[in-house]
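This part shows chain A:
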Amino acid sequence: MKDDIVIYTGSFGSGKTELAINQSIKAIKKKEKVVIVDLDIVNPYFRSREMREKLKELGIKVVAPPGKFAMADIPLISPEIKGTIQDSDRLLLLDVGGDDVGAKSLASFYTVLKDTGYQMNLVINPYRPFTKNSAEILTMLREIEISSRLKINGLISNPNLGSQTDLELITRGHKIVKDVSKQINLPVKYLAIEQTIYEKIDKHQFEEPIFVLQRYMKLPWDEKNK
Partner candidate 1 sequence: MNKVFSRPKSLVDIPFTYCPGCHHGIIHRLIAEVLDEFNIREDTIGIAPVGCSVFAYLFFDCDMICAAHGRAPATATGIKRAKPDNIVFSYQGDGDLASIGTAEIIHAANRGEKITVIFVNNAIYGMTGGQMAPTTLEGQITQTSPYGRDSKTMGMPIRMCELLSTLNTPSYISRVALTKPSYIIKAKKAIKKAFQFQIDGKGFSLVEVLSTCPTNWGLSPQEANEWLDKNMIPYYPLGEFKNSEEVS
Partner candidate 2 sequence: MAKVVIDREKCKGCELCTLVCPQNILVMSKSFNKKSYHPVEQINPEKCTGCAFCAMTCPDVAIEVYK
Partner candidate 3 sequence: MAEKVLMKGNEAIGEAAIHAGCRYYFGYPITPQSELTAYMAKRLLKIEGAAFIQAESEIAAINMVYGTAATGGRVMTSSSSPGISLKQEGISYIACAELPCLVVNMQRGGPGLGSIQPAQQDYFQATKGGGHGDYHLIVLAPSSVQELVDLTIKAFDLADKYRNPAMVLGDGLLGQMMEPVEFREKKNADLPSKEDWALGSCKGREPRKVVPFNLDPYELEKLVAKIGKKFEKMQDEVEYELINMDNPDIIIVAYGTVARVARTTIQKAKQEGINIGLIRPITLYPFPYKIINQYADKVKHILVSEMSLGQMLEDVKLAVEGKTKVSFYGRTGGVVISPTEILQEVKKILK
């Protein structure tokens, strides 16, 4: 399993884009070349391409449809993607669209990825509809694997209710993810906790590593950084 190609899949709104952006910002401090591929062909808004300029300043490359096509709702797969996957000496983060529908965009790269190897994560927020319990999560996992033609090899636990997240809620949600992990014998790579909440809670109770998340995809009333 190669660890310089990391794929984020999961249900709509499970937190894939935020995680990919956060990981890229963390990684650029240690690695010279970090690339995010925006493979989201299903969401019209809140895609990593919206952060393209800001990430560029930090030295992170966002591969997404160019210029005015970035704001379109056509399933544009950038021609650079294949080359970027085959390229070495870089950390590649693939931000995929939601559900099995979004994961389908991976399937066309199957022939490349099966040779290069990859890490494929399933991002789980059990407070989202259709991934509320282990049965639903397993269905989602299977559907994503079928449509992407790839194998998920790790889980990322991202239990949150947006601004209303608290410790109790994280603990309860995280347990659901851990149960799934045990059931199918896939590791929980880490538990993601938003920074403002992380600062307030006792984090020693969690066995898994904690990834502290910052919210970059802000809403207009949060005074979005342009």
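Operating definition for what follows: contacts are C-beta pairs under 8 Å (C-beta built on N, C-alpha and C of every residue); 3 or more make two chains touch, one makes a residue touch a chain; residues count from 1.
With respect to how the candidates were assembled, all candidates are chains of the complex that A comes from, given by their letters.
Keep in mind the model is a prediction, meaning the values are calculated, not measured.
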Which candidate touches chain A in this complex: 1, 2 or 3? 3
Please output the residues of chain A touching candidate 3 within their complex, sorted ascending. 12-13, 43-46, 71-73, 101, 125, 127-130, 132, 160-164, 219-224
